[in-house]
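Left out: one protein chain. Kept in place: all the others.
Now for chain A:
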């Protein structure tokens, strides 16, 4: 195995162009596990740790440009206001040691349905900034990024440089079921973001389908129900029947399997419970701020 150590982003792109099978490695929290288990033995490892700007982030007017290697610990500590869903998801990643090393670029590169960042990125709305030496930069919408089990929309000569995540314009939540209370791979996970500006709701489901998915039918149902009842304006409590229907549609968006971590039936059930609870939490939070705004006006 050859270990390539580019000193700059340009060198990294050139190396990837020359060795399209090279596996990029940053924190190594996923790749090294695979190598230690002998599940894969890449011909080349492409070490990105010398490229400092991959570990930086910029907060813009509408989006945060998050370097692929920004560790989860940094997201938790510094981007809680801008990316609340992703910050909550970061909290559930493995252990403190791994959160100090691992970043969103790894989750996206591996594209495992169990990656903790995916539901939050899907719910918030994100674009993945990828680049190749030959064709330059392109932005892949998160909805088009996951193409199959552990497969993504990257071309062999492309590297993930950053992810652009929309800054929260409303409450966001993230829940994950694991069979212990810390350091656990998701049995299933759910992300929810309210977008009051566009009067829409977005979701993300992890570990309950071959890829991370949105519950689009559930979103459409809820968007319509909220619009119809004037909920965005009147800030009323969402009725239990609406919450239940939303939860059922989220369950229906799952296409899970039975495995050692849980049954398909449980995953469908649990996604429904998390959908209902996170809807309640985010909506209660929205109503809270909504009322405060009204009072101030």
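As a working rule, a contact is a pair of C-beta atoms (placed from the backbone, for glycine too) under 8 Å apart; a residue touches a chain by one contact, two chains touch by 3 or more; residues count from 1.
Methods note: contacts and distances are computed from a predicted model.
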Original post:
With one chain of the assembly withheld, which option in "Cytochrome bc1 complex cytochrome b subunit", "5-methyltetrahydrofolate--homocysteine methyltransferase", "Taurine transport system permease protein" or "Molybdopterin-dependent oxidoreductase" matches that chain's UniProt protein name?
Top reply: "Molybdopterin-dependent oxidoreductase"
Subject >> Contact residue for the chain not shown (choose from A:65, A:167 or A:269) >> reply: A:269
**OP:** Using the touch definition up top, pick the residue from A:65, A:91 or A:245 that touches the left-out chain.
**Re:** A:91
Original post:
What residues on chain A make contact with the chain left out of this view?
Top reply: 33, 36-38, 88, 91-92, 173-185, 187, 260-263, 265-266, 268-270, 273-274, 277, 280-281
